[in-house]
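A single protein chain has been removed from this complex, and every other one stays in its place.
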Amino acid sequence: MKEKEKKYNDFGLGEKPETDGYRAVNKDGSFNIVKTNIPFFEKLNFFHNLVTMSWSHFFLYILIGYFVINILFASIYVAIGVENLTGTSGNTLLQEFTEAFFFSAQTITTLGYGRVAPIGIPANIVAAIESMLGLLTFALATGLLYGRFSKSRTKIKYSDIGVIAPYLDINGFMIRVVNPQKNELLEVNADLSVSFCKKDSQLREFHNLELERDMVFFFPSVWTIVHPIDESSPLYQMTQKEFQERDVEFIVMLKAFDESSSQTLYSRSSYKANEIVWGAKFTYLGEHDDGKLNIDVSGLNKYEKYKLQ
Amino acid sequence: MKEKEKKYNDFGLGEKPETDGYRAVNKDGSFNIVKTNIPFFEKLNFFHNLVTMSWSHFFLYILIGYFVINILFASIYVAIGVENLTGTSGNTLLQEFTEAFFFSAQTITTLGYGRVAPIGIPANIVAAIESMLGLLTFALATGLLYGRFSKSRTKIKYSDIGVIAPYLDINGFMIRVVNPQKNELLEVNADLSVSFCKKDSQLREFHNLELERDMVFFFPSVWTIVHPIDESSPLYQMTQKEFQERDVEFIVMLKAFDESSSQTLYSRSSYKANEIVWGAKFTYLGEHDDGKLNIDVSGLNKYEKYKLQ
Amino acid sequence: MKEKEKKYNDFGLGEKPETDGYRAVNKDGSFNIVKTNIPFFEKLNFFHNLVTMSWSHFFLYILIGYFVINILFASIYVAIGVENLTGTSGNTLLQEFTEAFFFSAQTITTLGYGRVAPIGIPANIVAAIESMLGLLTFALATGLLYGRFSKSRTKIKYSDIGVIAPYLDINGFMIRVVNPQKNELLEVNADLSVSFCKKDSQLREFHNLELERDMVFFFPSVWTIVHPIDESSPLYQMTQKEFQERDVEFIVMLKAFDESSSQTLYSRSSYKANEIVWGAKFTYLGEHDDGKLNIDVSGLNKYEKYKLQ
Partner (left out) sequence: MKEKEKKYNDFGLGEKPETDGYRAVNKDGSFNIVKTNIPFFEKLNFFHNLVTMSWSHFFLYILIGYFVINILFASIYVAIGVENLTGTSGNTLLQEFTEAFFFSAQTITTLGYGRVAPIGIPANIVAAIESMLGLLTFALATGLLYGRFSKSRTKIKYSDIGVIAPYLDINGFMIRVVNPQKNELLEVNADLSVSFCKKDSQLREFHNLELERDMVFFFPSVWTIVHPIDESSPLYQMTQKEFQERDVEFIVMLKAFDESSSQTLYSRSSYKANEIVWGAKFTYLGEHDDGKLNIDVSGLNKYEKYKLQ
C-alpha cells in the first residue's frame, strides 16, 4: 500500500455515503452494494459461478445435468427407434425409454459395454456425437474441479471484536487476526480505516489510521494489529458513547502472498461500535513447550479486562 | 504507475505519430497498428487463437476436426479391408466406409462398444494408435476449455462519453467506469493521457494528466475519474472548438487485481473530441435502500447539463 | 523488501519470544510453531494435502481409494444380485463378489469390455452413477497431478554453515546460496535478520542486518550474501563466545522470480551459533573453460581458514 493511497479519505465505495446505520463492509468482507440493471450477458459468468458455488450445489448441478442430458438423448434414440440398438428387449415405450436411457449413459461416459450398441446410420451418428459431447463435458468438469480446488482456500480469521486497550502510555485500538491453515502467508500488509459522522451531521468523514506496524514478513500464527490513539489520531479523546452516536465503522484490509498457491490474497473485515470492547486486552495465546511454540488459535477472541489510560 | 513513467510524453505507440485524424487507441482498447511481414512461425500461436476465438468458432472447429479425423481413419480401415473389423456387414463401398467411420468414432472417443472390433495386426495397430491419439486430443481439449474458462472475463466498462464538468471552483475532465460483474476488483490504478496537435502544426504533443485520485482500493461499482483543469493542466483555457481543431485524443488506462481469477488485469479506452460533452455532470447512480446501497449500472452514460465555471 | 519493513525488530513470530535455546526457523525454512485447537473444517485442506504429500503416499492413497471404492460398488452389485450382470458365472458368494469387483473396476474406469454388462434397472442405475463418478474422480486426479507437477520445484540451497570472514578491512558474516536447477531465478532479493538475548536477560532483541548487496538480477549459480560487521552492526565486537551465550539465530529470507514456472518463490533458512565458522572464507567455485564458466555446486560448503581482522 503506497504512501499516496493513504491520503484518500473515502473507501471508494460510492460517491455520497449517507449515515443511516449503513455498514459499508460486512464481517465476511463483502460489500453492502447491490448492482442493478446489469445487462444479462455481462452479469453472466458461468465458469465463475460453477467455481465459487458450494460443493453440494456443484454436485447437485452435475447430477441434474447428467440426468437431463441422458433423458434428452434417450428421447432421440427412442424417436429413431430402439430397433436400431442391438440387444434391447423392451416391449413397452417405458421399457424402451429405460433401455435407451442407460445406453445413453454408457455412451456419454464412453463406457460402451456393447451389450447394447447402435446399428444403422442415424443411431450411430447420435452416438458418435453424444460420446464426443461426453468427453468435452468431462473435460470441462476436469477444469472446473481443478479451478475449484486450486483456488486459494486460505481464509484469514478476524477476531469478532476489536478492543480499546492500554498501549504504552496511551490507549490503542486493536484487532487480532489468525492464519488457521498450515500453509504460510508471507509479506502480509495491513490497512486500517475508519469512518464516522461529522459532528451534528448526517455526512460521514473517512480516515486512514496509522498502525504500530503495517506489515509482517511472516504470518505463521497470530498477529495483533494496533492503532495507537495519540494526538494525531482522529479517534483522539473520542468516548465509547461517541463511537455509538457517530456510528463508527472500522474497515481492515489485509494483503498477503499465499505460499501454497503462489497467489496474492486479499481479505477484509469491519467493526462497528457495538463490536468494540472498551478497556480490554487480547489474551496472549503462545506457550513454549519442548522447543516448540504452541499457539492456541481457538482463543482468538479471548480478552482480559484492563484499565484504560 | 511510477513517478518516472509519468514524465514520458508519448504513448510508446510508434516513433513519428502524424496528425490525420488518426486514433491511436480504439474504444475497445485495441491499437490502430498493423504489423506486417511477421515471419509465419512467429505469428502462429495455435493455443492463443483457440483460447481467444469465439465459442461458436471453437465448437465449429472441434466438430470439423472430429469429422475430418474420422473420415481419415475410416479411409485407412477401408484400405486395410473392413473384413478386419468383426461385425461389419457392409456390401457396397459406401456401406463399408460408413461402418468404418462409426467404428473410428467409437475408437477415438475410447467408447469401444465392441459390436465392431478389430482383428488382425494392421487394423489393431491403427485402432491402438487412434485411441491414444483420441486421448491426447481430448487431453488438449481439456486444457483448451480450462484455458478459455479460467481467463479473466472481467471487462471494465467505460462511459461512451467524457464530460467537461464544473469541479470545485474550476472545471474538470471526467469519465466514468463501472465494474459490471459480481467479482471484486482491488487496487485499481488509473492513468490518463492526452495528445493533440501543436499549434499550427501537424505534429502532436503528448501529456500525462494529473488526477484528483489515481487509485481506489475497492472498486465494487462505479468510479468517476477526474482530471481538474487548473493552471498546470495542458487543457487550461482550451475551448471546445480547439478540442476539435487540434484533434485531441484522451487515453485512459486501468490496472487492477481481479480477486476471482487472482490475475492482474489491464484495460484501456480512448475519447476523441466528438465523444466529449461540454457542461455536463454524470448523474449519481446510488440509492440507499434497506441497509444496502443500490447502484444502477445501466445509467453509466447518464448526465445532467451544468453551467461551466 | 521495503525500507519501512526493515525497521521492525522482530520476525512476526509470536508476541513474547523467550530464550530457552528456542529456534524460531528451522534449517528447512519451516517455523517452530504448532497451532492447536484449529476447528476441524478450517484445518482441513484436502487439495493442499494431496498436492504437497510425497509421491509414494500420493500413489498409495490412490490405490487404496481405488480398491475401497470397488469393494463398495461390488457390494452393491452383489446386494442387487449378480444375476443382473450378464456373463457372470460365480457360484459362491466370494466368486460373485469377485466378478462384481472386476465389473466395478471396468465400469469406474469406463473401460466397459462388455463381457459382463448390467441388465435391469437397478444394476444399470448403479453402473451409470459409478461411471460418472469415475470420470469425476479421474478429472480430479488430472487436476491433482497437474497441481503436483506445476508447483515450482525450485529449491534454493543454503550453505550448512555461515562464516565470519575478513571483508575489505573489517570482518563480515557470510552465507552462500546456490540455485542447483537448470531454470533461471531472476530479481533475487535477500533479507538477513538476527536475534539474540539482551545482556544478562532471558529476553531477546531482534535486528535487521545491512547487506553488502541485497539483490541480484540474475542468479544462475552461486551467491555469497555478506553482512559487513562495521560499527553500525549489532554484531560489532561480539565474540564467538558471546554468540553461544546469547544464543544468536540468524534468519535469512530470499524472494525470487522463477522463470520456468512464472511464479514468485520465497525461501528461508536459519543459522544458530554452532553453525557458524569463525575465521573462514568460502572457496571460489568458478573455473573458466572453453568460453564457459564452470561452477562446481557441490562445493557449496567448502571454505578455507582465514585470519580475522
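Going by the order they are written in, the chains are A, B and C; count residues from 1 in each one.
Criterion: contacts are C-beta pairs under 8 Å (C-beta built on N, C-alpha and C of every residue); 3 or more make two chains touch, one makes a residue touch a chain.
The structure presented is a predicted model; accordingly, all values stated were derived computationally and were not measured.
A.B. asks: Could you tell me which shown chains are touched by the chain that is not displayed?
C.D. replies: Contacts of the unshown chain, counting the full complex: A, B, C.
A.B. asks: With respect to the chain omitted from the figure, which of A:47, A:113, A:223 or A:266 is a touching residue?
C.D. replies: Hidden-chain contact among the options goes to A:113.
A.B. asks: Using the touch definition up top, pick the residue from B:121, B:168 or B:203 that touches the left-out chain.
C.D. replies: Answer from the full complex: B:121 touches the omitted chain.
A.B. asks: Give the residue, chosen from B:147, B:166 or B:279, that touches the chain omitted from the document.
C.D. replies: Per the contact definition at the top, the residue touching the missing chain is B:147.
A.B. asks: Write down which of C:106, C:208 or C:233 is the residue touching the left-out chain.
C.D. replies: Considering the complete complex, C:106 is the one touching the chain left out.
A.B. asks: Among B:66, B:113 or B:303, choose the residue that contacts the chain missing from this document, as touch is defined above.
C.D. replies: B:113
A.B. asks: Could I get the residues of chain C that touch the absent chain, sorted low to high?
C.D. replies: 62, 66, 70, 98, 102, 105-106, 109-115, 138, 141-142, 145-146, 149-150, 153, 155, 157, 180-184, 186, 188, 213-224, 257, 259-260, 262, 284, 286, 288, 291-299
A.B. asks: List every residue of chain A that touches the chain not included in the displayed model.
C.D. replies: 110, 112-114, 142
A.B. asks: Contacts of chain B with the missing chain: which residues?
C.D. replies: Contact residues on chain B toward the absent chain are 1-2, 4-5, 8, 11-16, 18, 20-23, 31-39, 42-43, 45-48, 52, 86, 107, 110-114, 117-119, 121, 124, 127-128, 131-132, 134-136, 139-140, 142-144, 146-147, 152, 191, 253, 261, 263-264, 266.
Simple rule for what comes next: only the chains that are shown with their structure count from here on.
A.B. asks: Can you tell me the C-alpha superposition angle of chain A onto chain C, nearest 5°?
C.D. replies: Copies differ by a rotation of 90 degrees.
A.B. asks: Roughly how far is chain A from chain C, centre to centre by C-alpha average, rounded to an integer in Å?
C.D. replies: That pair's centroid distance is 26 Å.
A.B. asks: Taking each chain's centre as the mean of its CA atoms, how far is chain B from chain C in angstrom?
C.D. replies: Measuring from centre to centre gives 37 Å for this pair.
A.B. asks: Please list all residues of chain C that touch 2 or more other chains.
C.D. replies: 110, 112-114, 142
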